[in-house]
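Every protein chain but one is kept in place in this view of the complex.
Order of writing sets the labels: A and B. Residues in every chain begin at 1.
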Amino acid sequence: MEMENKAIRKDPENTLTRSRKRKERLLKGLVNSSWSVLEELEANPGLPNGMAYFIDVMKEAFSNNGAHRLLVSPENKKDGRRIVGAYCIMVPEELIYAAGAVPVRLCGGSYETSLAGDELVPRDTCPVVKSSIGFTSLDLISLYSMCDAVIIPTTCDAKRKMGEELSKLTEVWMLEVPHIKDGEGARRQWLQQLYILKKNLESFTGKRFMKRKIGRKALGASIRMIGDAQYQARRLYDIRKSATPVILGREAMLAINAYGFVEADRWTDAMARLNDELEVRVGGKAPAARRRAPRIMIAGCPPIFPNWKIPLLIEEMGAVIVTDESCMGNRYLYDPVGHTENSLTDMMVGLAARYIMPCVCPSFAPNEDRLFRLLQMAEEFAVDGVVYHVLKGCVIYDFELARVEKIMKEKDIPLMRIETDYSPEDLEQLRTRVEAFVEMLGTKKKNR
Amino acid sequence: MTVTKLRWIVLTISFILLILGGWAGLDLGGYLPAYACPFVGSSRGGVCFFFRLQWILAAGTIEAFQALGKHLIFFSILVILIGRAWCGWICPFGFIQDLLDLVRRKLKIGYLRFPERLRDGLGIVKWVFFFIALLIPLWVAYPLLAPSVAADLRQPFCTLCPGKYILPLVVGDTGDVAVDFQSATTITMSVLGLVFSVITIGGAFFKKRFWCPYCPMGLLMSWYKKIAFIKLKKESQKCTMCEVCYNVCPVDIEQVFKEREREDVTFSDCILCMKCIEYCPEDDALRATFLGKSIYRSTRKGFSERLRTVSASLKKRKKESLEHGNGK
Partner (left out) sequence: MKYFGGIDAGSTYLKMAVVNGENDLAGYHVVPTGIDCRSTARNEFDELMKRLGVSPDDMGAVISTGYGRRRIDIAHENVTEIKAHAAGTLWTANGEKGIRTLIDIGGQDSKVIMINEWGETENFAMNDKCAAGTGRFLEVLARVLDMEVVELGPSSLQAEKPCRINSLCAVFAESEVISLLARGEDRKNIIAGIHASLAKRISSMAKRAGLTSRVMLTGGGALNPGLVAAFEDELMMDIYVARNPQLNGAIGAALLGKNGNGSSG
C-alpha cells in the first residue's frame, strides 16, 4: 500500500493533474463566492440602475475570469498597450496612463486564494497578502496573469516582503514610500522615486531602442482623466451625506472598488450616470434604507471584493453604511492632484504630494491626520456608529484602534472592533455581534 | 473672477499708481508699506516707508524724531488695516517679480525651491538688512567713529535694495544702474546693490517671489500680524494635509498645512496672496478673515474649476448622460 502511494507521488503526470484539479477547485470556489455576493447585491429591489455596470465589471473580472476583456478592447490590442498592476493606492496611476499603459488594481480579496497563499507566507500574514500571492502563484484569473509588471509600494511590512516573494513569479517594481512623510528629505526622496518610475515606464512602454517619453501634455491629460473620475467619486461622496440614504454602502463601495478593473474614463461615465440617478433620488420617496436605520462608518482595513462579508452583514442587520474610510473605498479617489502650472516639474511635484501627503494609511507614522479625517467624516456623514474592521495580521490598523476609539468616545460615537479574515467560518459569531451593535445604535438613536 | 485675476488687476493698478501716479499729481505720502521707490523720480505716486525711516534717522534732530513718530503711526495704521496684503497685492516690486514668474510659467519651465536648511539660513538676511537700515543712519547722525565712511552711507538699505536699481528702469531712467565711484564705501555699496539686483532678476524668474523673504520692511510688517485686520485661518479637522497650499505658496510656507492646533495661520512670511485658499481642495479648510468676518473660503468645486484637473468635457458629458437617463 505504502509503496503504491509513493509511486503515485512520484509520478509527475499525476502531480500535474492534481495541481490542475486543485486550481480548478479553487477557481470554482472563487467564482461561486463572488457570484453569490453579486447575487445578493442584485437581490435588492432598490438597487440603482446605474449599479448594473459595476456589478457587470465584477462579474466579468471574477466570475467570468475576463478581466482582460474589460481592458483590452479590440482597439487597445492593436496598440499593444501594456498592463501594469498596482498594489496599494500609493501608485501614481497618472504616470501609467501617460506612458500609454493601463493600470489595474490588484490586492486580493479572495478566501480561496488566501488559502493557497497560506502555504507560501508566514501564518500571521494578513489575508490581503496571502490572497495576492495566492492569485499570482496559482495564475488563477486573467486579472493577475495579464499584468506585464506590478508596482508594489513599500507600505507595510507584509506588502514589502510580498514584493520580494512576487518577484520570483512576475516582474516587480518596488516603489519606496517614506514612512515619516512630512520631512523635506522624505518628500524629495519620494519625488525621486516617481521620476525613477517614470523612467521605467518610459522604457517599458516604448518601442525597441526608442523610449516613449512621458511629456507634460500626456501627463496633464491623464491627470485630467483621473481628475474626472475623482470628481465623480466626490459627487458620490457628497450624495452619500444625505439624511435619507439613497444608496446602500455595500453598493457604493463596490462601485468604487470597480474603479481598479476598468479604464478610468469608462468608469467615470458609468459613475456619472449613477450619480445622476442618485441625485434625483435625494429627497425622493424611495430611500435605500429605513429612515431611522443607524448610520455606520466602516474604518480600518479595506473590504476588498469578493470579501464583502462585513458590508453585507452590517446592512443585513438593518444598519446602513453611509461611508467608509479605507483605501479601496473613499480614500481611493478622494484626494486630487494640485498643480497650478503646466510644467512637468509642477505636475510631478503635485503628483508626489497627492499620493503620500493626504494619504492616511496607517503605514505612516505619525499618522495623526487619520484621526482628523475620521472625525471630519463622522461629522459630515452624521455617523451613529463606527465598525472598525481589522483583518487578522494587519498590525498597523489594529495599532491605531486605541486612538480612534478614544476620539470617537469623546464624540460619543460607539465603536466596535471586528477582527476577522476572509474565511466564512466566523460568520455566525460576527452576526450576533453586529446585530447587537446595530440594536444598541438603534436604541440610542431612538432615545436621542 | 478668480482671486488670482483680481490680484493681478489690483497689483497692476497699484503699480501704475505708485510708479507713474506722480505724473498725474498723485502723492500718497512718505510712509507706504510698499516699494514705492523715490528713485523712480517725479512719476512716483508715494514714498516707501523705509526710505523715510533712514532719512529721518540720519537727520538725527528732535524735529526729525517727532516726524518719525507721525510717520510710524501712519505706517502702522496702513499695516494694521490689511496686514502684509500690501506685499501680495500692492507692492510694485512684488509685481515685477510676479511678472517674471508669469513669463516662466508661460514658457512652461519648472520652478526652483530652496531646501529647508538654506531657507532657514537665509532667514537672517532680512534681519541684517533691518539693522543696516536702522543703525547705520544713526551712525550717520552721530558719527563718533570713522565719520568719512558714515558720510557715504546715507540711505544704506536703499543702496543695497534691488528696487532702487530695477524700478526706475520702468520709466526709462537708467541713471541708477551704475557703480557710485565717489569712495570705496559707495563703490562697495553700489556694487553690492547691483549684484543683488541681478541675482533678484534671475532668481525671481526661477523662484516665486525671490526677494520677499529678505525684505526688512516685510519683517517689520510681520510684527503686526496679531493685530492686523486681515488674517489667514485654518480649520484643522477639515485639512487633509495634502500639501497643495505649500506647493502654490510663493514664499514657501510649510506651516500652513502642518499646523494642527492653531486656527490663525498667518505666518510671518505670509504675503496674504490667498493662493493657498484658492487652491485648497477642501471645503472651508482655509479662509481669509477681515476683522473676524470671512471674506474668502476654500472650496473643492473652486479647486476643480481653477486647476482644470477636471476636463472641459465634463459638463457636456453630464448633460448627455442626463438626457440619456431621461430617455430611458
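Following the convention adopted for this analysis, a contact is a pair of C-beta atoms (placed from the backbone, for glycine too) under 8 Å apart; a residue touches a chain by one contact, two chains touch by 3 or more.
Please read all numbers here as calculations on a predicted model, not as lab measurements.
Every shown chain that the unseen chain touches in the whole complex is listed here: A. Per the touch definition above, the residue from A:16, A:382 or A:436 contacting the chain not shown is A:436. Residues 290, 292-294, 318, 409, 414, 419, 426, 428-429, 432-433, 435-440, 442-444, 446-447 are the ones on subunit A that touch the missing chain.
Rule of thumb we're sticking to: only the chains that are shown with their structure count from here on.
For this pair, subunit A with subunit B, the centres built from the Cα atoms lie 45 Å apart. Partner subunit B is touched in their complex by these residues of subunit A: 49, 182, 184, 187, 216, 223-225, 227-228, 230-231, 234, 268-269, 272-273, 276-277, 334-346, 349-350, 353-354, 357-358, 368-369, 372-373, 375-376, 379.
Residues of subunit B that touch subunit A in their complex: 105, 108-111, 115-116, 236-244, 247-248, 257-258, 260, 275, 279, 281, 300, 303-304, 307-311, 314, 317-318, 321-322, 324-325, 328.
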